[in-house]
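As you look at this complex, bear in mind that one protein chain is not there, while each of the others sits in place.
Chain lettering (A and B) follows the sequence in which the chains are written, and residue indices restart at 1 in each chain.
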Amino acid sequence: MSESTPLTSSRAAHEIARVRAAAPLVHCLTNSVVTPFTANVLLACGCAPAMVVAREEVAAFAAVASTLSVNVGTLDSHQAEAILLAVRAAAEAGTPWTLDPVAVGALAYRTAFSHELLAFAPAAIRGNASEIIALAGLGHGGRGVDSTAGSDEAVSAAVALARRTGAVVAVTGATDYITDGERLLSVANGHPLLQRVTGTGCSLSALVAASMAGAPDRLHAAASACAWMAIAGEQAAEQAAGPGSFAVALLDALAGLDAPTLERRLPA
Amino acid sequence: MSESTPLTSSRAAHEIARVRAAAPLVHCLTNSVVTPFTANVLLACGCAPAMVVAREEVAAFAAVASTLSVNVGTLDSHQAEAILLAVRAAAEAGTPWTLDPVAVGALAYRTAFSHELLAFAPAAIRGNASEIIALAGLGHGGRGVDSTAGSDEAVSAAVALARRTGAVVAVTGATDYITDGERLLSVANGHPLLQRVTGTGCSLSALVAASMAGAPDRLHAAASACAWMAIAGEQAAEQAAGPGSFAVALLDALAGLDAPTLERRLPA
Partner (left out) sequence: MSESTPLTSSRAAHEIARVRAAAPLVHCLTNSVVTPFTANVLLACGCAPAMVVAREEVAAFAAVASTLSVNVGTLDSHQAEAILLAVRAAAEAGTPWTLDPVAVGALAYRTAFSHELLAFAPAAIRGNASEIIALAGLGHGGRGVDSTAGSDEAVSAAVALARRTGAVVAVTGATDYITDGERLLSVANGHPLLQRVTGTGCSLSALVAASMAGAPDRLHAAASACAWMAIAGEQAAEQAAGPGSFAVALLDALAGLDAPTLERRLPA
């Protein structure tokens, strides 16, 4: 499976329209750096984010939410307890859940915890190359939250991880690769300014989580979420004077992304 | 009391000028999604926000702050303890305090906690229709943090809640209604983009809290805070290309809102 198939504009348009129409209620347990931006990305994309964090509330809410998004970027013992309660409740209730293994491989505590979470059958996993390689047990992580490998170096790890967990695995980078262990899609869009704003990767994971809600085809759902962020990034970069104005334009572009733009920027 | 009286531009101008001149020190115990935006809204409005959160500090600070703003959006047991200490100290010191009952009704833990807080005589309560109906004990909450009822459906709940607690109650939505249990004001401004940016409701609650500091007329103070946000939203929408640029323009508009604009957008 070394050959990837590019995501097409028609499939992306279909999936993006589906998410907007569903307006999924997205339960987020994420890190403290990206919480506001993640909420704003989800709102821009027509979703309903809710950051419910307390031990006392997470299980009940994960069971009624459309989907659950878990991110270990600022994991501590209190959040780990809440995440376990939420993931267990999601698994029991049939709520799909998505994992963003931020800096897994680079830090032992979150690495062990993320491995433990895999037993609860995530619907999707989204990370950079170093994180996916480490989560697949094939390497030792990146530099802080940044990858030290290219996304193409992580394809076989992504496939192995998908096969082992049953999740759709998205490894993002210069080209994004998305696999369910059998099929492999690619999205060759994006812009370097996406690396100069905190939370673009984490909020993409939340958008992947949103796309899992009621998805008939999780592979295309996750790939379309990647394309949504990457193409909005391209549009935002065209009018940005730097990372500040880029982040603003990115939210505008996520909200406004339409089928003609997808047709111009993705293969037919 | 089914008839509401529109807030006038002259009263709003008076109240907004009063808040700016006072530059109140606003102690915020709020949720993790909206903390930065809330601080920026208060700064844009000429207030001095301070997010003091530790058990060890909240009581002393609530006693010296001009006003206290409490929001249960990401309540957990540690924050609940801090909020109780702060609210008790505020009540003893005569510091007015304001409650935002985020998602009350939808989640049991925060609902029970918010009911407990009402014993400490809040100066104001600001929520959406589902939250106010639930806090009044008349319904079961919304979908996540979103209301499933219109603000006009919550007027009688708001009046009942105001009479029971002594607080000014603001229920915001397409039209905002503000009541002290005897009088009922309305503000028919705003823009749908306010729902596409996280924290506009929560930061409005903090601005209501700011307006309580030294307010001779709490009803008009709270209503004017609602108008401040709603009209700034209208102005921001006129130059926004989407939710990202809207949020930026909203802060600019909050800082710049002037009497001529109020005269154009509110009844005389």
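Everything below uses one rule, namely that a residue touches a chain if its C-beta (ideal position, glycine included) is under 8 Å from a C-beta of that chain, and two chains touch if they have at least 3 such contacts.
None of the values given here were measured: they were computed from a predicted structure.
Of the listed residues A:Ala13, A:Ala59, A:Leu75 or A:Ala170, the one in contact with the hidden chain in the full complex is A:Leu75. Shown as candidates are A:Val145, A:Leu184, A:Leu204 or A:Ala236; the residue that touches the absent chain is A:Val145.
Taking the complete complex into account, B:Ala48 is the one of B:Ala17, B:Ala48, B:Ala91 or B:Ala241 that touches the chain left out. For the chain missing from the display, the contacting residue among B:Leu138, B:Ala188 or B:Ala255 is B:Ala255, taking the whole complex into account. For the chain left out of this panel, the touching residue among A:Ser156, A:Thr198 or A:Thr261 is A:Thr198. Residues of chain B in contact with the chain left out of this view: 25, 32, 35-36, 39-40, 43-44, 48-57, 60-61, 65, 78, 82, 247-256. Interface with the hidden chain, as seen from chain A, comprises residues 31-37, 73-78, 103, 107-110, 143-146, 195-199, 240-245, 247-248.
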